[in-house]
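Only one protein chain is missing from this complex, and each of the others stays in its spot.
When the chains are written out, they are named A and B in that same order, and each has its own residue count from 1.
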Amino acid sequence: MYASDPMRRNPLYAATALIFLIACAPGHATPEQDRDELVRFFEQRFPDVPLDEYIHGALMLSEDAKSQYDSIMEFPPFQGDIDRGERLWKRPFANGKTFADCFPDGGRNVAGKYPYYDADTDRVVTFEMAINRCLRKNGEAEFPYGDKETMGVLTAYARTLSDGMRIDVRVDSPAAQRKYRAGRDFYYRRIGQLNLACASCHVDQAGRYFRDELLSPGLGQPAHFPVFRGGEHLNTLHMRYQRCMEAMRAVPFAAGSEELNNLEYFHTYISNGLPLKASVYRK
Amino acid sequence: MTAAHPVRRRFLRNCGTLVVMALAPLRALAAQWNKAAFDARAIDESLKQIGATSLAESDQILLKAPEIAENGAIVPLEITSRIPDTRTVYILVEKNPQPLAASFDFADGIEPFIATRIKMNESSKLRIVVKAGEKFYGVVREVKVTIGGCGA
Partner (left out) sequence: MADPMRIRVTLQDDVADVKVLIFHPMETGLRKDPISGEIVPLHFIKHVQATHNGKTVLDAQWSQAVSRNPFLNFRVRGAKAGDKIAITWQDNRGESATIEARAG
């Protein structure tokens, strides 16, 4: 605690302290301050790694692992899933329109704008929600957020249309900040029987080993989903959150739930400026 | 989760594809599959069955393999033989249930190079054998296979 004496004696000092508290207390930093702070933290921990490399997760720390990744990505074994997603993306709805009609530039270079805050519904809108809004608008049945065969393969293709686009997520209203903050709180909150937070592994311990697992930094993670773990098993970002929560011995939130949407909002915001690279191989 | 049923759907669809393809003729591939070698359960027996009873270590076999395999189900390998008259490349994983994973016969007009991906059950010696002329040469590399911590 601060000594109370100087504050009582000097109103100016007290005011300065108050400003300091507002600016720096957890939960009250601006999103941009959060991002800056995390970028600086990771730059200090991994001084040799250029920021763009963070989209490769733990691979950025191991030449051996990155070389396997490069080799597998040359002709990925999950190419068939991406091809099926492409066919789904191009298949006309009953009214003759397609997914491409729902997005600017036919869906090219759009994913980096998601998630965004939608004031009309007071909700964070993910790219997957935009897909379902597109289906609804065209009188089609929505895809379940956890279904690999529909939402999974579709986004595995659709997100590749934004490869190379730099993440540009905005948090530009107090209402948006509330959602962002909910996501941020989730990220730092310890949960589950193992009493771990997302940040425990992917900030505090990032780059260190947890058993045999090299822990990836939280920065850059949302840039590369869906992932194919072990080459074949498609995981959307929300499915991956669920697997993490299970590993923390916590009951996972549903894919597409508001909790995970808000988490994705924070998690993607802190990766602003990094290039997207969808549908990749991870162990 | 909705994951389970789509898996089955995909499996059935794959079956459908393959049944259709069974109609494609394939007489040219009637060459003998070396059952005795592929069924062998110990490395010495596998080597014996491919005829490699004596094996000279060679630095003329270039092998690109992981030190630590990210995933034992998909271990990328690149093999180049600089030994003149290279005829066959064999890939063997000592601790797999059946060590012999694959063999590649090269005809004239192909570079003595192959890249593929194999499965490794656990950390093991990876052995590449090259048959050049009537002689056998080999190179051995230890590849560590880790258990996926989060997924396990």
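Odds and ends about this structure:
Assume contacts are C-beta pairs under 8 Å (C-beta built on N, C-alpha and C of every residue); 3 or more make two chains touch, one makes a residue touch a chain.
Just so it is clear, the structure is predicted and the values come from calculations on it, not from any experiment.
Looking at the complete complex, one finds that the omitted chain is in touch with A, B. Listed residues B:Ser58, B:Ser81, B:Asn96 or B:Thr146: the one in touch with the omitted chain is B:Asn96.
Residues 74-75, 77-80, 83-84, 231-232 of chain A touch the missing chain (whole complex, contact as defined above). Within the entire complex, the positions of chain B that touch the omitted partner chain are 4-5, 7-8, 11, 13-14, 16-19, 21-22, 24-26, 28-29, 31, 33-34, 38, 73-76, 78, 93, 96-98, 100-111, 113-120.
The rule is short, and it goes like this: only the chains that are shown with their structure count from here on.
Spacing of chain A relative to chain B, judged by their CA centroids, is 37 angstrom. For chain B in complex with chain A, the touching residues are 1-3, 6, 9-10, 64, 66-71, 73-76, 78, 115, 117, 146-151.
Only residues 62, 64-65, 67-69, 71-72, 77, 144, 146-149, 210-213, 229-232, 243-244, 247, 281-283 of chain A touch chain B when the two sit together in their complex.
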